[in-house]
Structures are given as C-alpha cells and as structure tokens.
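Excluded from the complex is one protein chain; the other protein chains are retained at their positions.
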Amino acid sequence: MKKAAFGWLLSRASAVVLVAGLAVHFSANHFGRPNASEHGIVMMRLAHPGWMAFYAVFLLAIIYHAAYGLWGIALEYLKKGRVLSAVKSALVILSALLVIAGLWILSDTQMLLANPPAPCYKCHSAGSTAGTIPSGRALRIFQ
Amino acid sequence: MRYRLTTGFFAFILNRLSGVILAVFLIPHFFSLYFIGDAARYEAIRGFYDTPVMRFSELALLGIVLAHGLNGIRLILLEAGAPTRLQKVFFWTALSAGALILLISIPHMMWGAR
Partner (left out) sequence: MDKTFRIKRFAPEKDNASRWEDFSVELGPHERLLDGLVRIKEFTDGSLTFRRSCAHGMCGSCAMKINGRSRLACQTLADDMPELVIFEPLPAFPVIKDLVVDMEPFFEKIRSVMPYLVNDEPLPGRERPQSPEEMEKILDSIRCILCACCTSSCPVYWGDKQYLGPAALVKAARFVLDSRDRGGKARLDLVSGAHGAARCHSIYNCVEACPRDIDVTRHIAILKRQTLKRGLRGAR
C-alpha cells in the first residue's frame, strides 16, 4: 500500500536529478566547446571519474523516470489485468536492458581509455572506416 | 462538444506527449552510443547526425526536453506546496523560458561546429 508513495517520491527525485543532469549533459555535448561531441573530446571527458559517476547516476535516473512515467500511462489507459502485467514485464525488461546497455557503453569507454588506441588516433576523419583501432567490446562483436 | 482546453490540461497533454517521445528517443540514443568503443564508427554516426534534417530534429529534441523539464519543475513546485493561484503563471513562465533558451540555441544547434 505504501509503495505508490515511494514510487512517486523517486520519480520526483529523479526528475530533479534529470533537470540538472540534462543541463550538464546538453552543455557538455553541444555547447561546451566547438566539436564538443567529437570522439576524442568525449573520451577525454569520460576519463575523469567524476564524469563517470555523473553518467552512472544520470543513467539510473532517466531509466527509472521513463519507466515510472510509462507505467503511469499504462495504469490509466489499460483496463485488462493481463495486458497490464504484460506491459509491466515489458517495461521491466526494457529498463533492465537499457541500464545494462548504458553501463556497457560506460565501461567500454573505460576499456578504451585503459588500452589507448593505435598511434594515429586523430587522423581518422569523420565517416572513415579505414584503419582499425583496437578497442572496445562493441567492435569485437560487430566485426 | 469536447471539454474546454484549460491551461493545466494543455500543460498535461504537452507533458505526456513529450514524455513518451523522450522515452522512445532513449533507444536510438543508446544505440548510437553503443559504438563509442570504435572511434571511426562513432565519428561515422556523428556524421550521420550532422545533416540539416538531423540538426533540426536535435533542435526539436532540445525543445521537447525543455518543455518537459521546465514544466516538470512547475509540477514539483506545485506538489511541494506552491499556491494554486500561481499554476498558470508558472506554466507561462516555464514555456517562455524554454522558448528563450531554444531561440538562443538555434544558431549553434543548426550551424555551429560540433
């Protein structure tokens, strides 16, 4: 019976985190400096543990907030218990997948930072797939 | 005849729509970042986002984020005990602030180096 109140508090708390976090996220990746979302610059930022911690919290907040919001909509418009529990499972699975994917992405950047890529790092122009950089897991699976 | 569209009702519809759009957006956003371990691929994806159409959609995304976030602040303030008589003022303030930030961001989001 008390669960609803906690869910509500968490959704509002995550909202506050997200408003502040989005301001930081957007400024850092778009406005911070020219070419702020370039690979090298993003990696440099993520080398700092503070940024890692920020993105870990940001990730959890956004997934919880989105799942809570969508669950609220489902509660209001779906009447059948079966459909509702199917939506609930789907939301839980999707949220878990996105959290795992997010943590994977973050850990991937750390792996890349721990194993600095081949000498010519900056010479890869945008769109070029020539030359390979020994790096993250995504690469190993997809190639 | 449908129910009259009040300020709060309008804000609610806006918040619902923007919320659903943002939740759905998370999936492609995470998918793009999935290749962050590969600088070349990452840059290729970044190139894909650097067309006028994609830049405009990113601007729209910023608008949706601003609408949802600023109206969210309004809702939290009201739930925390801000007086009801301010709810419309809060809404129009949030909307104008959002519009202002969006307007200022247009040059950079559309033509800036990033």
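Per-chain numbering from 1; labels A and B assigned in written order.
The working rule: a residue touches a chain if its C-beta (ideal position, glycine included) is under 8 Å from a C-beta of that chain, and two chains touch if they have at least 3 such contacts.
The model shown is predicted, which means the values in this text are computed figures rather than measured ones.
Of the chains on view, those touched by the hidden chain across the whole complex are A, B.
Contact with the chain not shown here comes from a single listed residue; of A:75, A:97 or A:111, that residue is A:75. Although one chain is not drawn, the whole complex shows that of B:28, B:52, B:81 or B:107 it is B:81 that touches it. The omitted chain makes contact with subunit A at the following residues, 1-2, 4-9, 72, 75-77.
If you put the missing chain back, the residues of subunit B touching it would be 1-4, 6-9, 11-12, 15, 75, 78-81, 83-84, 87.
One rule holds for everything that comes next: only the chains that are shown with their structure count from here on.
Taking each chain's centre as the mean of its C-alpha atoms, subunit A lies 17 Å from subunit B. By the touch criterion given at the top, residues 16, 19-20, 22-23, 26-27, 30, 33-44, 46-47, 50, 62, 65, 69, 72-73, 76, 79, 105, 108-109, 112-114 of subunit B touch subunit A in their complex.
Within the complex formed with subunit B, the residues of subunit A that make contact are 12, 15-16, 18-19, 22, 26, 30-31, 34-40, 42-43, 62-63, 66, 69-70, 73, 98, 101-102, 104-105, 108-109, 111-112, 117, 121, 124-133, 135-139, 142.
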